[in-house]
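Every protein chain except one is present and positioned as in the full complex.
Here the chain labels run A and B in written order, and each chain numbers its own residues starting at 1.
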Amino acid sequence: MSIIEVKDLDLFYGDFQALKKVNTVIEKNKVSALIGPSGCGKSTFLRTLNRMNDLIRNVKINGQVMFEGREIYDEDLDVVALRRKIGMVFQKPNPFPKSVYENVAYGPRRCGVKNKRDLDRIVEESLKEAALWEEVKDRLNKSALGLSGGQQQRLCIARALAMKPEVLLMDEPTSALDPIATNKIEDLITQLKKHYTIVIVTHSMHQAARISDYTNFFLMGELVEKDGTDKIFTNPKDQRTEDYVTGRFG
Amino acid sequence: MEQSQIKEKTIFKKDERKRNTQKIMFALFTLCMLAVIIPTILIIGFIIVKGVGTVNWSFISEMPRMGMKEGGILPAIVGTLYLVVGTILFSFPLGVGAAIYLTEYAEQGKLTRLIRIAVLNLAGVPSIVYGLFGLGLFVFFLGFGSSIIAGALTLACLILPIIITTSEEAIKSVPDGYREASLAVGASKWETILHVVLPRAMPGILTGGILGIGRAAGETAPILLTVAAFFIPRMPNSLFDQVMALPYHLYIVSTQVPGMPESIKYGTALVLLGLVGVFFLIATLIRLKFKNSTS
Partner (left out) sequence: MKEFIEKIAFTKSASGKETGSRTAVEKLEESQWNLNKSFKNRIGEYMIEKLIFVLGITALLIMGLIFVFLIRTGFRLFEDVTLGQFLMGREWYPNATNPRFGILPMIAGTTMVTVGAILISVPIGIGSAIFIAEVAPPKTKTVFKVIIEFLSAIPSVVLGFLGIVVLSNWVRISFNLSSGFTVLTGSIMISLMALPTIISVADDAIRALPDEYREASLALGASKWETIKNVLLPAASSGIIAAVMLGVGRAIGETMAVMMVMGNAVQIPSSFLVSGRTMTATIAAEMGDTVRNGTHYNALFAIGVVLLLMTSIINIISEFVLHRAQKEGR
């Protein structure tokens, strides 16, 4: 079952066309990977899904992105509400310079959750879901900036999960981390797909192969091929995909 | 064979002339620096040494007597405090609001660039020109007369450009990652500004703002035209009263009244310098603390 459908999506930064007629679907409760060489448009594509590109000036978008059957670039749509449904984790861990607790409680507080007990519960649940609870339960009130890089990234995941989103977008979440921290995050992603739909941009084909169910291969702003991950890596239809996954360029 | 040996020697020998030029030049720069640092320290030290004997509780808590030649300088202190508070109330909301508007809301383009240039320019306009403006607009056109409110508004205008530019810089220096993170969990733009951007920018805003207030507290020319009274031996009753003010009082006692005792002049100078120094100290401490906590 699909949760996001993208039809004929074009995106321009000024005169530069960063995405060309992209058509794809994101399957619910699966991990979809976006791969391709640097500058191919995979991160840009990810950011169109929760309208983070709105922050950049001179961006023009044509085409359709449907989330749960609703056009997200519709003028009447509340972006704020949309982003609560579609959470995001960034390349570089970016916890706020606040305590661990306040980082996770930030989103719920903005939604008007004031009751201390509710907040405590949400914080604990989210940290447990992000497999961080055991490591930070004794230092909830210490600054989040004191955590290690991997812990910070899981905290950012917990922060996104606290909003109970439907979809979690991850923009190369492990590229700034060491192999052990990367492993933990990958395990976590596999756990999370039971409850969430995950779209992950990754530089590493191995990572895509390890954790994703579907893979979208981008090249020069085009979506070359989208299929089950096994198929993309063992039996791609397009020659360019084969060249990329076999390491002939990229 | 011989030649290459010589060559080798010259290459690795320290070039004495080069080193001496550098030494001389660096000594010269050090002298330049000392030519700034030493007078500054002398100025501060001189005022403290000469004034410290005069400044005691009665000097800062009593009315002037005998044509200001005796007694304290309480009304001038109170007047300056009124002006400072009024200046803060007018300039902070306007200045920080303008900075938020310019950085977070306004469409970035030619118009904002133009506005920024105008604001930067106004930061360099002479304070006496602000005095003229305050006289024309607040004292006469709006009919406030020579009053605390006219003076505070004039001083607020004077430091508005400083507050806008420093606040803008502080807001811009907040990494975009924080804004993105906040928006991505469904916070609105204003929530993001209020809960993430402003707390992070606050030390910078405060540093600039407090330095600006310190400057306003020590300004003479603008209040000369808009508020300051030569001599009023009582407390103001309303915002529309004239008051004495420390900088203007120092000007008066040091130039306008013959036979003024030296002690009163130095005492007034020390109190004024002390007040400005307190603002400066607070701003510097905030800045240093902030520097340590980020790096």
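Here, a residue touches a chain if its C-beta (ideal position, glycine included) is under 8 Å from a C-beta of that chain, and two chains touch if they have at least 3 such contacts.
Just so it is clear, the model here is predicted, and its values are computed rather than measured.
Undergrad: Based on the whole complex, identify which of B:184, B:211 or B:227 touches the chain you can't see.
TA: Of the listed residues, the one touching the omitted chain is B:211.
Undergrad: In the full complex, which of B:49, B:85 or B:117 touches the chain missing from this view?
TA: B:117
Undergrad: Which is it among A:102, A:166, A:186 or A:225 that touches the chain not included here?
TA: A:166
Undergrad: Identify the residues of chain B touching the omitted chain, counting contacts across the whole complex.
TA: 15, 18-19, 21-22, 25-26, 28-33, 35-37, 39-41, 43-44, 46-47, 93-95, 97-102, 105-106, 115, 117-133, 135-137, 140-141, 157, 160-161, 164, 188-191, 211, 214-215, 217-221, 224-225, 247-248, 250-251, 254-255, 262, 265, 269, 272-273, 276-277, 279-280, 284
Everything below uses one rule, namely that only the chains that are shown with their structure count from here on.
Undergrad: Just the number, please: Cα centre separation of chain A and chain B in whole Å.
TA: Spacing between the chain centres: roughly 47 Å.
Undergrad: Could you please specify the touching residues of chain A with respect to chain B in the complex?
TA: 50, 52, 55, 57, 80-84, 87-88, 90, 92, 94-97, 106-107, 110-111, 156, 159-160, 162-163
Undergrad: Write out the stretch or stretches of chain B touching chain A in their complex.
TA: Listed in rising order, the residues are 108, 175-188, 191, 195-196, 200.
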